[in-house]
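Yeah, one chain of the complex is gone here, protein chain that is, but the others are all in their spots.
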Amino acid sequence: MRGLLTLDRRWIFLLMAVVAFLPVLHPFNFPGLRTTPPVEAYFRCIDSLPPRAPFLISCDFDPTAKPELLPVLEATLQHAFRKDLRVVVMNLWPGGIGLVEQALREASARSGKERGRDFSYLGWKQGNVNVILGMGQEIETTYPADYYGKKPSEQAVFEGVRVLKDFSLVASLAAGDPGVEAWIVYGRDRPGSGGFPLIGAATGVMAANMYPYLQTGQLSGFIGGMKGAAEYEKLVGVSGKASAGMDVQSLTHFTIIGVVILGNLLAFLYRKEGAK
Amino acid sequence: MPFLKRTVPLAICFLFGIVFLIQYFVPHQVSQQMLTTVNDWMLVISGFAMFLGIGSLFLQHADRIRRQVPGWGYSAVMFAGFLVMVVTGVLARGKTSSIETGQQTAFGWTYLVLFVPLSGTMFALLGFFIASAAFRAFRVRGLDSFLLLAAAFILMFGRVPLGEHLWSALAGAVPGLPQIGEISEWIMSNLNLAAKRGIMLGVALGVIATSLKMIFGIERSYLGEGGGKG
Partner (left out) sequence: MNLAGPWIEVALTLCIFSFLYRDNPLFKFAEHLFLGVSVGYLFIQVVFDTFKPKVVDPLSQGHWAVLVPVFFGLLVLTRAVPRLAWLSRWTFALIVGFGAGVAIPSIIHTNILSQIAGTIRPIPHRPEGGFSTYGMADLGTDFSNLLVIVGVLSVLVYFFYSIEHKGPIRHVARLGTLFLMVSFGAAFGYTVMARMSLLYGRCYDLCYYGSAAYGYATPVLLVVFALFLAVHRLRGGAGRDGSGGGA
């Protein structure tokens, strides 16, 4: 037993690999997924918008956050298209362009939406928070053309939308900085922005930092990590990758709890033994 | 020369810092136009910094290849990866799918086949290391570490369907026991919120102090070597 304390860490790696692969090969479909108030608020913010309301989705992530945030984007697009919103999508991180463009292309094709009329993809511009700041001043100065080279002002989707505050709702799906916080500091809270409604989704690593903004109302709704994404998929009524990942999430969490308890038990037992 | 090397940059920093600090409070059209213009400059300027970074990386790896230091072949792999992306990117005019047909371009293909799995897996490695670290280092040694562990356990247990399902069976048997989801949400929205806000206020004050020191030329580290006070 004492040997476990100095166990080669590769055995723990192997254990994690088995626990992570098992539910993918053989899904358990654990029941019990419950929705939480921040995710319900995220859902409500989109659901309560009138048809043709302009909705901006900023994808501030790259492939490292694909399992957590791509399901949120896919479900959000499906939700927004179902509500017949005018959807504008952009990136603050260059790494996500290919993933986001593909997700938008597939979601719009499924919903029968037309580029330029129902949705637009602005793509990415260098500049991080300066892009947010610039869009608060004038979108077309920051994005003279969309990803496909067409001016925003020539697209029906931008009708009545010249600056950030003209959007009925803005969402930031963020894996770090610039992300949700930057959208609050340099977008929503800037003078003249009118404190436009902002919702967010973030990776688990960032989730705990978002709660102060939720309480003040600077953030109107929030999805944290893949569990939050699965809750949102449940609310939207789609069975996406986040929901499918809940089996792995459940088992790996229990395994981590198990190894921490085991580590503490061993340390406790052999510390006592050592003291004798 | 000291005037051009030190005084001019300090004056530029001071001027732009003060002007755009005041600009926040001036909603006049001229003030707004000024922000729009200078902010747009930043988008262009920041792009040049990338070339500097790439140049530095290339010089370092080219030197490794030239001197044939151990592992120089890996530097050649780095260049090969760069070339693959640049050649396919130029041919596709930087688009992952064709503007005309919507078909995936070669650049889009290399992005999905090389960039996405490589970056995703690099970070997925951390999943294994966090488990190993938890086993070896996460020890209860007092009240502080107990609270840390307790909060982590509640969150890990309460933020997965299996945990919620098991707890709900327990909550059914014990009247008045709240759901684990509610408990973890309460921790996040109160105890966690209070600590995060305390940290946030401290960081914000620090950022403001540093920014003011930069504007007034007290903090000069951004000037680089030889740019200090001395």
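All chains are identified by letter, namely A and B, in their written order; residue positions are counted from 1 within each chain.
The rule is simple: a residue touches a chain if its C-beta (ideal position, glycine included) is under 8 Å from a C-beta of that chain, and two chains touch if they have at least 3 such contacts.
The model shown is predicted, which means the values in this text are computed figures rather than measured ones.
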{"item": "Contact set of the excluded chain (shown chains only)", "value": "A, B"}
{"item": "Contacting the left-out chain in the complete assembly, out of B:Pro27, B:Gly102 or B:Gly202", "value": "B:Gly202"}
{"item": "Of A:Arg10, A:Arg82, A:Arg117 or A:Arg271, the residue in touch with the unshown chain", "value": "A:Arg10"}
{"item": "Among B:Pro27, B:Gly47 or B:Gly102, the residue in touch with the chain that has been omitted", "value": "B:Gly47"}
{"item": "In subunit B, positions touching the absent partner", "value": "4-6, 8-10, 12-21, 23-25, 38-52, 54-57, 68, 70-86, 89-90, 93-95, 107, 109-128, 130, 134, 143-145, 147-156, 159, 184, 186-205, 207-208, 211-212, 214-215, 222-224, 227"}
{"item": "For subunit A, the residues touching the chain missing from this view", "value": "10, 13, 16, 20-21, 24-25, 64, 66-68, 94-95, 97, 123-127, 133, 143-145, 147, 184-186, 189-190, 203-205, 207-208, 212, 215-216, 218, 224-227, 241, 244-245, 248-249, 252-253, 256"}
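Quick note on the criterion: only the chains that are shown with their structure count from here on.
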{"item": "Between subunit A and subunit B, centroid-to-centroid distance (C-alpha), Å", "value": "15"}
{"item": "Contact set on subunit A toward subunit B in their complex", "value": "7, 9, 12-13, 15-17, 20, 30-34, 36-38, 62-64, 66-67, 95, 97-99, 101-102, 105, 125-128, 130-131, 133-134, 137-138, 141-142, 147-149, 191-192, 208-209, 211-212, 214-215, 225, 227, 230, 246, 249-257, 259-260, 262-264, 267"}
{"item": "Complex interface listing, subunit B residues touching subunit A", "value": "24-25, 27, 32, 35-36, 39-40, 42-44, 46-47, 50, 95-97, 99, 102, 108, 111-112, 115-117, 119-120, 122-123, 127-128, 130-132, 134-136, 138-140, 149, 153, 156-157, 159-166, 168, 179, 181, 185, 188-189, 192-193, 196-197, 200"}
